[in-house]
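A protein chain is absent from this complex, but the other protein chains hold their places.
Chain lettering (A and B) follows the sequence in which the chains are written, and residue indices restart at 1 in each chain.
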Amino acid sequence: MRETVQGIYDYIAENLYLSRPDVEVKGRQLSTALLISLLTGLRQGKQLIIGEPGLGKTTSAEYVCALLYRFPLGIIWGSEVSGHPEQTEEKIIGRPDLGRLNLGEEVVVWSHFTLLPVKIVDEINRLPETKQSMILDGVDRGNWGYLNDSIINDEYCLFATANYQDKGTNTIIAPLIDRFDVMVESKHPGANLAYLIGMRGPDGSTLRDERLEQEFLQVLNERIPYNVKMERVERLCDEFGEALARKAGVPTLSRSGRAAIRSDMDGIPFDLDANAFLRMILAELSFCHRYGQKRSHEGCQEGCHFTGYLCGAVRNCISNRFPITVRNFSQALAWFLGDEKVDLEHLLAVLPYTLAHRLQWKDEATAQREKESRADPLAIYMAKQAVKEMHRRYMEQGPLVKNALAVACRILEGEALEPIVGDHPIYREILLDLGKEAS
Amino acid sequence: MVERSDRGDTLRKVWNRVRERHLFPELPHPVLTDSEENVALEIKGKRISLSKDFVEEMSQFLATEEVLEALLDHAVSHYLYCPWDFSTHLKLYSEAKKVLKDRDMAQKATDYFMDVVSDTHCVSKHDSPLPKLYQHMTRSVMDEAVHALYQRIWGVDLGIRGYEEISRKLSRLPYLDRSRWTESIRKFAKVVQGLLEIEERFDGLNKPNPMGGHSLDQYSSEEIEQGLKDFAMDSATPVEFREMIQDFEEEILEATRPKETGMGLGPGRALDADILYYMKLADNYSLPIRKIPMKKSGSLYPHQHVPWEVGKPYQDIDPWTSFGKILPGITQTWKRREGEIYGAEEGTPDCMVLVDSSGSMTNPRQQLSYAVLGAACACDAYLRNEVRVAVYNFSDAKAGGRQLLPYSRQRAEVYRAICHYFGGGTKLLLEDIDSLQTDRVPDIFLITDMQITNLEVLIRYFNEHKNRVTAVHLGDNEHVQTFRRSMALRKHVSIYSVEKKEDIPRIVLGRIREYFGTVG
Partner (left out) sequence: MRNPFSDFRILPYQKREIPLERIVRAKEDVMDKIVGGYLRLVEDEVKDLVWLVEHSRVVKAYSAAVKGIRDLQYDVDDIEEFCAELDSSSRIPYMISGPAGIYVSALVNHAQEDRIVLRLREYQRTFHFLGYRLPEGKVLILQGDVGDFIGAGLSGGRLVVEGSAGNWCGAGMMKGEILVTEHAGQSTGEWMRGGEIHVDGRIRSVGKTLFGGKIYQRGKVLAPQDLSGEI
């Protein structure tokens, strides 16, 4: 199954979404936009794709969804929600069956967006906050409600695109943006690849099948119970998968295949360095010596001893969604590369994309970085630099941090040991967990 | 011994192992090269190059894998631990030079100190074959002393006899305590001074260390820029900064791209260390770039649908999305919102900086002048927002003690104007200020101690003109009182008295932040 997923990656990279590889992990050169999208699809994640107009934000998500979930492109197009202020709940989630409504019965006609496991929202930042919240709440649990009815998606993933701020856009407020697992940029592929795109164009026709699309539409529009509908949809997906294997030579995954993959991913352990490093990051992004924890509305004290750590450069406290995301995506990456354990290298690859949208930088931190030369948008660049800094600290102190954690374990198990102290916030967090006051 | 053709594979295997052991440092794959100098390895821009000849020579005594591993351990430890960054490198060198008073000796001492620190760090954390490599290497007098030290502090036998006193003294230094490196290198330099003098006599100072020297090539230009920034912050005076920079002028020029905005350089221009000092200092006090402001249009328009509830007004109900029904839960009503449009496109005015460089002010080239720093921060803030800055540097302007820079976007030119010091009387010429007025009224930043001979003239000028004026002055005196009294009712004039000079950048930036926030 790994080969299947790698085959899907290769197929998209060579034929559909041409981009420059921009990250190296375990000796493999990969395109982050494509890689992260694939992992999002596999991991039932929520991805925010930013980029200039026309650089393949939506298209890349469509291709990944089509190949991972075996839906023809036409069906995916039909299920997309486009972001504009006049979107209504009825267009996004579902509407009453008008015929039955006139007879006094409340029966919900669910939108394709709600029914299908793959959900794409185009230009989510053009939606009003209430609608953004509605979508993110729904995707959080897979639970969609309208009138007095609800459906629960067993499998789902969300791809939302956003242009950079312009006068037509709202901001995605912090509580909402935190719900996204990852943020990536769909970059310009460079002059030479762009030329190729212009000359031959990505050929998405292999991902279409008019006959099957008609059948999909028929099933989706039928007034039958949700689970029955989805079983029929799954059969059509299998049929489309076979068609893909014949036409394009790319094998795809069934629903059970995807479930098995997720199960395999869940079983991949973290090695001790990855474990300790993640704890160090969490400490730096949540710690406040003076106020107990970071809070967005509380500033740093002048001359605080810890200004050298990231807690001094960010305004907000990192949420608990973050470690969940990191776990999911780093396991997914380790699985994708065929590694038995999640190690530092996997973490280093995914961390910037899980952090970029979650960190609210102080003005001074932004000012220091915004004029530096970079290959990423500022948020992702600053996240990468932050990860680099923390990694450097870990490389220097890693063994001591692991020792401190090991000693803490023994202390909690009753051994009479003294906790290891150090300067980094993680040591203070350990002391607090041991019930000791940090001086 | 492994054949050369297999050495590439061996290197790859060893590198993966070393990389994992050191927790995946961000370094590119090392290469085996023919080294021109007789050194084991070089690091240029993070790329580690290992000498084929050296590896072959050492492979007579050790397994090739061990040789490669030891060299890579050494290189990676340098990258990870010491000197950590360019600023630390400069600091260490500066401390060594204070003791040794000679550039070459100081560089040599610094190189050796950094080697001791990195190697000790590596050996203390990992099972490295470094000691085995050192056992078989050709050594100079200084190398022998250092290896004698290693014998003591690592507890290994490297085959060195003698050097008891030196190794004993050197073994007392806390090499693994970064916070005490500056103190440690001073003591290190003091102890090894005699040996360095011997090496100097035999022209050994120009020979690189067997494990490679530590030139600035190992740093990227961004690291050098950052390092200079940090070093400027740590230098007590411009003189201290200048002395260091002059020692490395060639290397800095070679290693960095000479761009006007970055390093204050232009074609054919040498490094002006004083200007660079203030540039780098000012970099530490930055305001983010102001975004183009939005403002409300003043009219409402339908923005989004919200569910209609009983009791809400009817007039905004959207019949289309309500399916023709007026039912709670079905009916949708429009929520209106005020539109947003762009604010004035050119919201940030130009800035005129008036800098007092009379005799009562600090000479910025001798001591850290917070007045110049404040002016620099103001200039940078405006330049970063793509507007122009003019500088009027005055002392006794009538006697020729003045420098007028018309509006410019060239950072280096602006800094050259700010950093100039006249040191004479204090009298400005209004016609100079007037010549800088434009149709779009510029902001004015005045940084002075207010002991201006023709202050009343200036006060009258500010009263008559609409420029937003921020006056930052040091200390308190009767002139200040006069100025405050006269400006008290002028809303467009703000006066800041600075108790601590260190407050100047913060005050300047705070004011600019307010300015930028209210424009549009």
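Note that in this section contacts are C-beta pairs under 8 Å (C-beta built on N, C-alpha and C of every residue); 3 or more make two chains touch, one makes a residue touch a chain.
Just so we're clear, the structure is a prediction, and the values are computed from it rather than from any experiment.
**Student:** Decide which residue listed in A:V107, A:L217, A:A248 or A:L272 touches the omitted chain of the complex.
**Tutor:** Within the whole complex, the residue contacting the unshown chain is A:L272.
**Student:** Touching the absent chain in the whole complex: find that residue among B:K190, B:K207, B:K312 or B:H492.
**Tutor:** Going through B:K190, B:K207, B:K312 or B:H492 one by one, B:K190 is the residue touching the chain not shown.
**Student:** With the full complex in mind, choose from B:K13, B:H29, B:R172 or B:R336 the residue touching the hidden chain.
**Tutor:** B:R172
**Student:** Which residue numbers on subunit B touch the omitted chain?
**Tutor:** Where subunit B meets the chain not shown: residues 99, 120, 123-125, 152-155, 168-169, 171-177, 187, 190.
**Student:** Touching the hidden chain in the full complex, which residues of subunit A are there? Just list them.
**Tutor:** On the side of subunit A, residues 270, 272, 275-276, 402-403, 405-410, 412-413, 417, 430, 433 touch the unshown chain.
Keep in mind that, in the parts below, only the chains that are shown with their structure count from here on.
**Student:** Mind checking the centre-to-centre distance between subunit A and subunit B? Centres are C-alpha means, answer in whole Å.
**Tutor:** Taking the average C-alpha coordinate of subunit A and of subunit B, the gap between them is 34 Å.
**Student:** Given the complex with subunit A, which residues does subunit B contribute to the contact?
**Tutor:** 20, 22-26, 80-81, 125, 222, 283, 286-289, 291, 294, 302-307, 321, 323, 325, 329-330, 332, 340-342, 384
**Student:** Under the stated contact criterion, what part of subunit A meets subunit B in this complex?
**Tutor:** Result: residues 85-90, 95-96, 98, 101, 128, 130-131, 147, 165, 167, 273, 343-345, 348, 363-364, 366-368, 370-373, 388, 391-392, 394-396, 398-399 of subunit A touch subunit B.
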